[in-house]
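So that we are looking at the same thing, I have put the structure below in structure tokens.
Moving on, here comes chain A:
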Amino acid sequence: MSHTVDVEGDLVTRVEGHGSIVVNVAEGDVETCEWHVVESPRYFESMLVGRSFREAHHVTSRICAICSVSHTIASLQATEAAMGVAVSEQDRRLRKLALYGETLQSHVLHLGYLALPDLVGEKSVLPLADTHPDELETVIDLHRLGNELTEVVTGRSVHAQRLLAGGFSQLPEESKLEELLDRLLNSWDAVAELADLLAVLADELPDFERETEYISLTHPEEYAFAEGSIYSSDVGEIPVSDYRDVANEYVVDHSTAKFARHERDSYMVGALARFNNNAEQLAPRATEIADRFGLAAPVHNPYLNNVAQLVEVAHLLAESVRLIEALLADGLAPQSDYRVPEIDPTAGSGIGAIEVPRGVLFHEYDYDEAGKVTAANCVIPTNQNHGNIQRDMETLVPTIVDRDAEEIEHTLEMLVRAYDPCISCSTHYLDVEFVGEER
Partner candidate 1 sequence: MKVIDRSDLDALIEELIASDPRDVVGVQEDGEQYVFDHLESADELTLDYDLTALSPKKYVMPQRETLLTYDRTDDEYEMRAEADPTGHIVVGVHPYDLAAIEHLDKIFIDTLQDEPYRRKRENSVLIGVTMQDVADNCFAASMGTATVDSGYDLMVTDLGDTFAVDIGTFEGDRLLESTKTRNATAEEIERVAEIEADLKDGFDRELAFPPAELPTLLEASYDDMDFWEDYAEQCLSCGTCNVVCPTCFCFSVDMVRDLDGDSGRQERRWDGCLLEDFATVAQGENFREEVAQRHRHRFMRKGWYIYERYGDVACVGCGRCTRHCVADVADPCEVYNELREAQHA
Partner candidate 2 sequence: MRSAARTHFEHGESEYQPIEGQIVWIDRHTDDDKLFVIDLPDGVSLDHDPGQFVQLFVPGVGEAPFSIASSPTKEGPFELCIRAVGNVTNAIHDLEAGDVVGIRGPYGQGFDIDAIAGQDLLFIAGGIGLAPLRSVINYALDRPAEFGDLTTLYGCTEPAEQLFPGELDEWADSDVMDYRETVDEVPDSQEWDGDTGVITSLIPPLEFDPETTVALVCGPPVMYRFVIKALREKGLADDRIYLSLERNMHCGRGLCGHCQLNELYVCLDGPVFHYPTVRDKEEAEV
């Protein structure tokens, strides 16, 4: 059957930032099949140059709001590594909690606000207020819970304030942590409901597989988020100091974004990569959900990234409970409400590496002896995934060319959305090119 399709690159909606898909199929042959990233450059790595170690995290927080806490923590880790600053066990736990809160928030946002409408055939979350009011309430409750977790720990959910190099300016009130613990413990029903919702509709997810390299952090003691070394499903453990060898950025002719490759043409980071690499360290509650969806590592269907996110939602809840219980059991060591951790700036460089909602994130800074940034490099998960999205599309499109344009577009959009790309985060891309309708 000969068939012509033009998907003319309208901006993909319900994703963070600006990206578009361009596919031309003429007489059944795929002529173009491209994933474009059209975000305007912001030059963060240059903005950082000359700034003090006390505010590098404040600046990089603004790379992206959805993962602002993540950028903040990666930034603080880089600074602390450069200056040889140690962080107390209590502060490490609190940071983790903030990170879990944000990841929870981000995953629920993605599952509930961005992906769910696809699954129930709506174009946004808003009509769900009428069609699925109870489900929407569940989604909102979980989303709020994630935000509150971050808020209680860091004072604000977007561009957190209390996180500083060397520790916290201010500690959360124990009573607030207790309230949170209560809320978390009472949230399992909500997670179950969310799981039901996605379960009923999970078979709507396209059945598409393409094995690739999965890269994440890994940690001997826990499902790695806040700390660990790099792990590749192809070659195993890699020290964080070699992150530049992993995230090899290169330019491709047909695309506006820089792509990243390691062992193969492309690799995948994010919830599914973490799941594939670290599944056995998941909390039992999370494993139950994975089992229920028949998710067993390794999983090669990128659409199932959504399900991996759901699994992580359960894991994050369980881990947050564990962390708060531990913090409360030990009691928070008192400190001033306006603490400025003492740091003697030294020249040097450091790397921060953490798992953030969309995958592994690296910040690396060089400092001079006055504690001013002289060079910075930020490698964002979405940038690492662009190549994989492109390869997935190239594999997928020929298998669906005989469908109509609308369906192809929809399937590809769902693919892009499954990666939960956060394009406003992307600190590296090249020229900006526009096709199709812009808005």
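As a selection rule, all candidates are chains of the complex that A comes from, given by their letters.
Brief remarks follow.
Definition applied: a contact is a pair of C-beta atoms (placed from the backbone, for glycine too) under 8 Å apart; a residue touches a chain by one contact, two chains touch by 3 or more; residues count from 1.
Predicted model only: the values in this text are computed from it and were never measured.
Evaluated over the candidates 1 or 2, chain A touches in this complex the candidate numbered 1.
In the complex of the two chains, the chain A residues touching candidate 1 come out as 336-338.
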